[in-house]
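Of the protein chains in this complex, one is absent; all others appear in place.
Moving on to chain A:
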Amino acid sequence: MIELKHVTRRFGNAVAVDNIDLTIETGEVCVLVGSSGCGKSTTLRMINRLLPRTDGEILVDGEDIGTMNPEQLRLNMGYVIQGTGLFPHWTVARNIAMVPQLLKWPRERIDARVHELMTLLDLDPSTHANKYPQQLSGGQAQRVGVARALAADPNILLMDEPFGALDAITRENLQLEMLRIQKQVRKTTVFVTHDIDEALKLATRIAVMDQGRIIQHDTPENILRRPATEFVENLVGKQDRGLKLMGLRTVRELMQAHPAPKRPEPGTEGLREEDSLRLALSVMLWQDTPQVPVFNSRGEETGVITRERIVREGA
């Protein structure tokens, strides 16, 4: 758990972060969202003491970080930045092994861990381990960046616009990847972005920041349904909030389940249970059908979802 109490940061006379209070529960993904210069990166960098705070208190698991050795503190916090920050003179494997090496793990344990992480992030160890960062695509490099942050199994993950420099398709892939990994590893994550869609997709709770203050701190659904101010309302988009809400809910919630899963007839297309309602509606509009079958992860047909129900109850 990370607690920020009355935290302030000034640069000269300018106030970057203005007396904020924020609690991030263990295992949740807290996304700090806001336009550039709103203080979200500054807040993140105060948590691992890359920036000193001017005033206030930051506690990690109840302990004031000001009393800890900064290097020790950071060794237990994975850190991912926009430009990846991979060392160009080190191979992929050595980059991932950075923190375990700083912690002086034995050689075999490091090798095993690197192998495990590369597999987790869908990087083939045999082809990528000995490459250099310049030989990777942007998406691969950021996967390595995430693997490096997870290497020593830290309790906390700090991510500063990690997918900001990637193209839309790669970004989407990495977001899905992150959701998948987060389900497995359950890290307490602070994630900074200016992209509200990314925030809605990844967050357990979102903290909307503006001019150094936290305007609203709530779940994605509540941010969409009950924006605290006009600023938040504009940020989430006044008009397409309905679709965004549908984007948060899964097909599983509104489908009519069959009594028992059945084998589909060959060639039928459909949706998966974990697809969003937004996708389901889009598919039905495109195919001009009133309903679509739903499959589970084993490929069995578990129910159907109707256009009518999505329109009635989706948002």
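Descriptive notes on the structure:
FYI, a contact is a pair of C-beta atoms (placed from the backbone, for glycine too) under 8 Å apart; a residue touches a chain by one contact, two chains touch by 3 or more; residues count from 1.
Going forward, contacts and distances are computed from a predicted model.
Of the names listed as "Carbamoyl phosphate synthase small chain", "Anaerobic sulfite reductase subunit A", "ABC transporter permease" or "Acyl carrier protein", the one that matches the UniProt record for the absent chain is "ABC transporter permease". Touch with the chain that is not drawn comes from one residue among A:71, A:108, A:124 or A:230, which is A:71. Check A:15, A:50 or A:185 against the missing chain and you find that the one touching it is A:50. Seen from chain A, the chain kept out of the figure touches residues 48, 50, 71-75, 79, 81, 83-89, 98-99, 102, 131-135, 148-149, 158.
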